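Every protein chain but one is kept in place in this view of the complex.
The block that comes next holds chain A.
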């Protein structure tokens, strides 16, 4: 047995009383491709941060290169060959590829003057290590996601890495880019460099990972070989619950669509989108990051201008030129990122819920009838089971799941006829996720037309009665989820098609 690259032994870490990690152990051999899986909030990120020295563990030790550390610093982690590639890649978008690659080395040597020739040499060597072609003089901000990732990998490899940790590396990649990435990882493996893959999606990591470690609520659940896992077991280990696979069946009463688009296009975002939605339906729209799914939602909510095509509500063509127009037509939108787009974090729960309908609580004298607004807020808190002792508390005191319910409540309070939800359960604990799905199904049963935009494949398959797949700005197929497997859907999402820039 070769010595491990890293051995994490019994590491625990608590934040303000919350046990983020509870006696976790993890060993990775040289050249091993190891997958760390777990739900959002299971402690994956905390574990990475402990391994890379960002957080000091409360208990337990980390062994690197045969040296044991109880308090690891970031510098010690790096000098012992641990490199992390975060989801945002931590690159400097305003600098060129060359500068991004060479800067660390320049800084590490405490150089006062810049030698461009030396920087170019360093960068060329770094890129050569991963056998790819990237223009060294391109600004990193203008590269594609996959290319940015390559820059980040090349930079990580410069400092004699022995373990590369990749946090959700495939989220925004097409199938071909994923294959290219896997090629690089296998190449690294042949040179004895281990990879720790962090992911919560089975499909993408199954074909490459040699061992799995699954954690849940900060506790180690299982470390096993891929042969021992199937999809059902994987979700069980991740969530600790058996799923009922009850799928959504719509009760569609009206035959007339409430919302339709025909050949709707917005330059550089999406093109030729035609869809129709009837009351009682839950329509899924899925696609990778950058497939145009969010832009389409924004166009339907009046926040993004479309340049051709038509939107019809109740069969009548409308121009949704502002959010207010969309709201007046009965459209609600639960945005992608609730923290930056949905919530007023330091304001009270109550005012967050009633803000979109606040004008209806104003008396004829122009005075805000606070008690009526409070009563309305309280009604939604009860209805959606928002866990709070006091509606006057700031929204920032709530958990992710409860915060998402606030955004949902805000929109339901406006009595919408069409509700568009963009990533309704991102960063939400599993219990809240189920509750939100239940609420959506109930609303649809009451005749609301719902659009769920999500790249969470099981979510889309289980909760929608129709699914549109977007790829590079176009709807590439319409599926019946009862006839489609998760793998098929995933393949459609990440298939390489001509990019939008190419056609428009």
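In this text, a contact is a pair of C-beta atoms (placed from the backbone, for glycine too) under 8 Å apart; a residue touches a chain by one contact, two chains touch by 3 or more; residues count from 1.
Going forward, contacts and distances are computed from a predicted model.
S.K.: So one subunit is absent here. Using its UniProt record, which name fits best from "RsbT co-antagonist protein RsbR", "STAS domain-containing protein", "Anti-sigma K factor RskA C-terminal domain-containing protein" or "Sugar ABC transporter permease"?
M.R.: In UniProt, the chain excluded from the picture bears the name "Sugar ABC transporter permease".
S.K.: Which of A:126, A:229, A:343 or A:475 touches the chain that is not shown?
M.R.: Among A:126, A:229, A:343 or A:475, only A:343 touches the chain that is not shown.
S.K.: Out of A:223, A:262 or A:356, which touches the unshown chain?
M.R.: From the options A:223, A:262 or A:356, the contact with the absent chain belongs to A:356.
S.K.: Which of these touches the unseen chain: A:218, A:280 or A:335?
M.R.: A:335
S.K.: Could you list which residues of chain A touch the chain missing from the display?
M.R.: 301, 303, 323-324, 327, 333, 335, 340-347, 351, 355-356, 358-359, 361-362, 366-368, 370-371, 392, 410, 414
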